[in-house]
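I am attaching a structure below and will ask some questions about it afterwards.
Of the protein chains in this complex, all but one are displayed in their positions.
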Amino acid sequence: MIDRNDLRWSDVEGIFNRASFISHLGIRLIEVGEGRCSIELQTDDRHLQQHGFVHAGVLATLADHAAGGAARSAVPDGFDVITIEFKINFLKPALPGKLAAKARVLRAGKTVAVAETEVFAAETLVAKLTSTLAVIPEK
Amino acid sequence: MIDRNDLRWSDVEGIFNRASFISHLGIRLIEVGEGRCSIELQTDDRHLQQHGFVHAGVLATLADHAAGGAARSAVPDGFDVITIEFKINFLKPALPGKLAAKARVLRAGKTVAVAETEVFAAETLVAKLTSTLAVIPEK
Amino acid sequence: MIDRNDLRWSDVEGIFNRASFISHLGIRLIEVGEGRCSIELQTDDRHLQQHGFVHAGVLATLADHAAGGAARSAVPDGFDVITIEFKINFLKPALPGKLAAKARVLRAGKTVAVAETEVFAAETLVAKLTSTLAVIPEK
Partner (left out) sequence: MIDRNDLRWSDVEGIFNRASFISHLGIRLIEVGEGRCSIELQTDDRHLQQHGFVHAGVLATLADHAAGGAARSAVPDGFDVITIEFKINFLKPALPGKLAAKARVLRAGKTVAVAETEVFAAETLVAKLTSTLAVIPEK
């Protein structure tokens, strides 16, 4: 686990604070490790789909962002990451409440990183994502 | 193109009106055809990511929902669809403004449908999604 | 681990013996568990691509088949599985030699199963696959 005083914490936190869609949704950074990242979302009515479950788009956004955080923690100083593609499977309907996304890096190369995220709703695995990210110079 | 008085229009429209995340984002249904669906989103600040482009989660939600609309128009009366997985490639950074998503069904079987969506920002193809949907009895 | 005398071993083994492409490639079943499956392939020249590494198509076939074995072990008697889609990331070039694929089921529902496979070449993780399978009555 990376301490909140560590530079890598602020690197990853920066992705969250400066992405208005993420703060708008209410996603919060919980923990950053070496190639790992945990984030959470407390859902409310605006996050739901027509059957009363959490919308697939919310789960995808959450899972993608956790993967981005994990990848960001694994690339060298001066580099950032950007998702170029992801695939997500929805395993169970996600009941409203607290969602937790836990991501880890499968590979961090010089130009491409690969990460995966598991999303849990009340301890149940509800979605799994795999994403590919480009490693780019930090702006 | 399906007329707005057609039952299939209201079937697809129902997905949009009853999904609070979709109406919350501002996504609007534009056109429904036989296995086709077009939707739009006028972005504002809350849809952006840290570099000022439209967030990947917004593009994914838009593309997934268009695919759902296209699949919904292709299954028989009394059946609904639900996304079980999707994959999306982000081809170009999506500039803020009007996004258009155009989806078509590749296969509509008895238990599974497959659809794909192209997302355009100002005429530029910015993302492509393929999704697999379960065909389920309507509730 | 499931004993070789267990019916589920022969159910999974049947997928291997009756699939000519699998026996043609030289893929062998190693272990079947509850929702798990391990298989191996000793590569030779015909499995390679233009740079001398194992071809992506070989890795995909191996990973998909292991996922099928894992899912097959997790569905009830009288049911079979068939891949409806998969996604695979190639993480490192796979050196020729012995490849090991280890699959596990993420979800086994009544109509759809989801499994994931990790492929190793000489202890290195070289590919990761996620697949969605339809659960169908056994023929």
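So that you can tell them apart, the chains are marked A, B and C in the order they are listed, and the count of residues begins at 1 in each.
Methods note: contacts are C-beta pairs under 8 Å (C-beta built on N, C-alpha and C of every residue); 3 or more make two chains touch, one makes a residue touch a chain.
These numbers were taken from a predicted model, which means no experiment stands behind them.
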| item | value |
| --- | --- |
| Displayed chains contacted by the hidden chain, counting the whole assembly | A, B, C |
| Residue of B:I30, B:V114 or B:I136 in touch with the missing chain, whole complex considered | B:V114 |
| Residues from subunit C at the interface with the omitted partner, ascending | 14-15, 18-22, 24-25, 45-51, 55-58, 60-61, 64-65, 82-90, 139 |
| For subunit B, residues in touch with the removed chain | 87, 89, 91-92, 106-107, 114, 116, 125, 128, 130, 132 |
| Residues belonging to subunit A that touch the chain removed from view | 84-85, 87, 111-112, 114, 132, 134 |
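By definition in this document, only the chains that are shown with their structure count from here on.
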| item | value |
| --- | --- |
| Chain centre separation (subunit A, subunit B; CA means) in Å | 22 |
| Where subunit A and subunit C are represented by their mean Cα positions, the distance between them in whole Å | 28 |
| Multi-chain contact sites of subunit B, meaning residues that touch two or more partners | 84-85, 87 |
